[in-house]
Structures are given as C-alpha cells and as structure tokens.
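With one protein chain withheld, the remaining protein chains of the complex are depicted in position.
Our next item is chain A:
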Amino acid sequence: MAEVTEEKKADADLKRVHTYPLIRHSDMNDEMKTEAMELCVTACEKFASNNENAAKMIKDTMDKKFGASWHAVVGEGYGFEITHEVKNLLYMFFGGNMAIILWKCS
C-alpha cells in the first residue's frame, strides 16, 4: 500500500498528514462498504473545494446503486444525530480533515 510506505518515511514527523480513507463506523456489509468508501473518496477528490457537490455526487450515486433516499454529509466540523436503516450507515474520515457521513433512511 502506498500509504504504508509513505508513513514509513515520515515516521519521525509527528505532523504527518494522513490521506487514506479511514472508516470510523459502519454497519454495511463488506461489499457495500468498499463500494461506498471508494465512491466517497472519488467524490471528495473530484470536488476537493466544494463539499456540497461532493455530497450531492455521493448521494446521487448511492441512490442509483442502492435505491432511493440516501443522505450524505461532507464537512470538516459538524455534529449530527441521525436515524438510519440498519446496515446502511457509513461514517468515515478522508484526507486527514474531512468527515463523511452517509446513511439511508426513507
């Protein structure tokens, strides 16, 4: 993995920037989780400066792939309390400063 080798080099540097996606909490099945995670990564990379567009892209794509009523929040700092359908939640960090919460609730 590229991150692993990167981390090795910068071992001593405490201010290292972690860029890899880190799943904080998820109850999705593995297949869905990987797909959703990859989607989030793509969206955040594509709209690096526009969180709204990134969230919109994540939501739209998830709606298409896994059925309607997905919700996505992308941001650097926020609080949330959500109700979601079981097995349809992903809470992950990306790029060292971005948090993405993605859930389904109809």
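Assorted remarks:
Going forward, a residue touches a chain if its C-beta (ideal position, glycine included) is under 8 Å from a C-beta of that chain, and two chains touch if they have at least 3 such contacts; residues count from 1.
Here is the rule we go by: contacts and distances are computed from a predicted model.
For the omitted chain of this complex, the UniProt record lists the protein as "Dynein intermediate chain 2, ciliary", which is one of "Dynein intermediate chain 2, ciliary", "tRNA-splicing endonuclease subunit Sen34", "DNA-directed RNA polymerase subunit" or "RING-type E3 ubiquitin transferase".
Shown as candidates are A:Thr34, A:Asn50 or A:Asn97; the residue that touches the absent chain is A:Asn97. Contact between chain A and the unshown chain involves residues 4, 7, 18, 22, 24-25, 27, 75-86, 89, 91, 93, 96-99, 101, 103, 105-106.
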